[in-house]
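The complex appears here without one of its protein chains, the remainder shown in place.
Coming up: chain A.
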Amino acid sequence: MLIEQLINGLTLGSIYAIVALGFTLVFGVLGIINMAHGEIFMFGAFIGVMITSTLNAPLWVAFAGAIIITAIMGYMLERFALRPLRHKQGVSHLAPLISTIGVSILLENLSHHLFGAGNHPFRASFAEISFQIGSITVYLVQIVIFVISIVLMITLSFWLGKTKAGKALRATAENLETASLLGVDTKRTITMTVIIASAMGGIAGILVGMAFNSVTPQMGLSMGLKGLAIIILGGMGSVRGAMAGGLILGLAETFIVVYGDSGYRDAIAFLAIIIILLIRPQGLFGQKIST
């Protein structure tokens, strides 16, 4: 029982971590919360539904399709909703935030229009396959979700830590002006970051579809708010914080359902924000660096 719940919590938490990484990357380089991230995530889930259910194509095609479409959405978001507001005189620093809220409303309504308001089942061909280890039941879907999430997290960490482009992203996140003085084309780096974050949102969309077998146009908002809670918990702009925060929230939600009251499940994230802001306002992994 305990181990099963632990597996459930880790599966959920690893998805949360992927969503939160999308938020934290964009926050890192642009200093804004991308309120459209949840809706891009939701589109990823719908594209997964379309490809697997309507077209009957295999899962990897769904992933490829979702990555491509959400990456394009990320590019459009940056190109038309964010970039025109940058470095303009008289533009409030809140403008890009409002702009992403506008995009999120647009995307949610667009998905109502395209896919209908109802609940779409997500059929993974292996949804029913499970393994019995002693008294523990583990579903193949859970293993797939967990493995994909972990691989994604390791790849991202490696990319940020070891590659030139990843280091350029970190430099840009830390100080845009300094990065440009060191030869980084910061406009390109920002665009690339929004694209990567959005594509990760798309992947997370499919993972959530697989985990809950349900996709709706409203799922973007609730996931978006949780992603936001996680990066506040983990530390705004911190990659490790997003990963740890996601896993913590996933485990906490799972255990509150089992040992407490399932009605409080969605409250956990926000309770965590209140507590963390009181005790450690910079987040678990947020650093206060003095220069």
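By definition in this document, contacts are C-beta pairs under 8 Å (C-beta built on N, C-alpha and C of every residue); 3 or more make two chains touch, one makes a residue touch a chain; residues count from 1.
The rule we apply is simple: contacts and distances are computed from a predicted model.
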Name the absent chain as its UniProt record does, using one of the following: "Dienelactone hydrolase family protein", "ABC transporter ATP-binding protein", "Fumarate reductase cytochrome B subunit" or "Pimeloyl-CoA dehydrogenase large subunit".
-> "ABC transporter ATP-binding protein"
Of A:86, A:112, A:170 or A:265, which one is in contact with the hidden chain?
-> A:170
Please identify, in ascending order, the residues of chain A that touch the omitted chain?
-> 89, 164, 167-168, 170-171, 174-175, 177-186, 287, 289-291
